[in-house]
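For this depiction, one protein chain was excluded, whereas all remaining protein chains were kept in their positions.
Think of it as A and B in the order they're written, each chain with its own count starting at 1.
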Amino acid sequence: MIAVGIIVSALLFAAVSLVLVRIVRGPTTLDRIVAVDVLLAVVVCAIAAEAAFTRDATSLPILVVLSVLGFIGSVSVARFSPRSRR
Amino acid sequence: MTRAGWRDRLVAAAGLVAVWMLLWGVFSWAHLIGGIVVAAVVLRVFPLPPVTFAGRPRVRGLLRFAARFTGDLVVASVQLAALAFRFGHQPRSAIIRVPLRVPSDLVLTLTGEAVSLVPGSLIVDTDQASTTLYIHVIGVSGRDAVERFRRSVYETEARIVRAVGSDAEIRMLDSRASAGKGEHP
């Protein structure tokens, strides 16, 4: 199980770094909100994986909050983003 | 309040109570009563727009839909992952119009959700009046791939109608299917 833990952490770490590059690069707000959504999904994956390795369910309620929060965030940004840029 | 309206509210309340119970995790009568109170307050404060649910759930159709959906999900995820790791290849895409055969908001919503959950396809816009979905698809090589994808959306729609639709809607599906692949060129 320790080997699995190392592999999963490495994969998720690589994923988060790539997503962070996209958030920094942009170029538009919508690009960033899509990337932040992915970041949130990967963080949810990481917290769930952590709960799986330690067999400790303390952090599970955070997942419920995060999964709803990401939805509200991207919907509100999409709703109030400028209509036309050309 | 009509009878159908009451039934819709009851279904919504049952869903909310189920979520409440899942949140607590253990069954107890106090949680059940608390859930019913919360559901009643929520439905009172945020009334639902009227969605006519004309059909009835069919176990066999639901199972068939769930099995195909899971299969599609896995296959499409692997395909998209392979596409991401093919460095130096720029994937081409298309925006496709799919006019659904059954004019029902519920079928439009469910088909849109199912198509959108499968990676590789994304709803860009909808037209409620003509129940049309505009879908962005990635990894499209040419015209025949577009037609193949259009057929797969029609199959998803048919599976959904066979799972939750009414008899009239299923007949509509069959009559339009025998008249040709669709009314659009």
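Points worth noting:
The rule is short, and it goes like this: contacts are C-beta pairs under 8 Å (C-beta built on N, C-alpha and C of every residue); 3 or more make two chains touch, one makes a residue touch a chain.
In this section, contacts and distances are computed from a predicted model.
In the listed set "Cytochrome oxidase subunit IV", "DMT family transporter", "Multisubunit sodium/proton antiporter MrpG subunit" or "Ferritin-like domain-containing protein", the entry agreeing with the UniProt name of the missing subunit chain is "Multisubunit sodium/proton antiporter MrpG subunit". Only one of the listed residues, B:A13, B:I36, B:L62 or B:I123, touches the absent chain: B:I123. Within the complete assembly, residues 19, 21-26, 73-74, 77, 80-81, 83-85, 87, 90-97, 112-113, 116-117, 119-127, 134, 136, 138, 140-143, 145-146 of chain B touch the chain that is not shown. In the full complex, chain A contacts the hidden chain through residues 1, 4, 7-8, 11-12, 14-19, 21-22, 28, 30-31, 33-35, 37-38, 41-42, 44-45, 48-49, 51-53, 55, 57, 60-61, 63-64, 67-68, 70-71, 74-75, 77-79, 81-86.
As a working rule, only the chains that are shown with their structure count from here on.
A straight line joining the Cα centres of chain A and chain B is 25 Å long.
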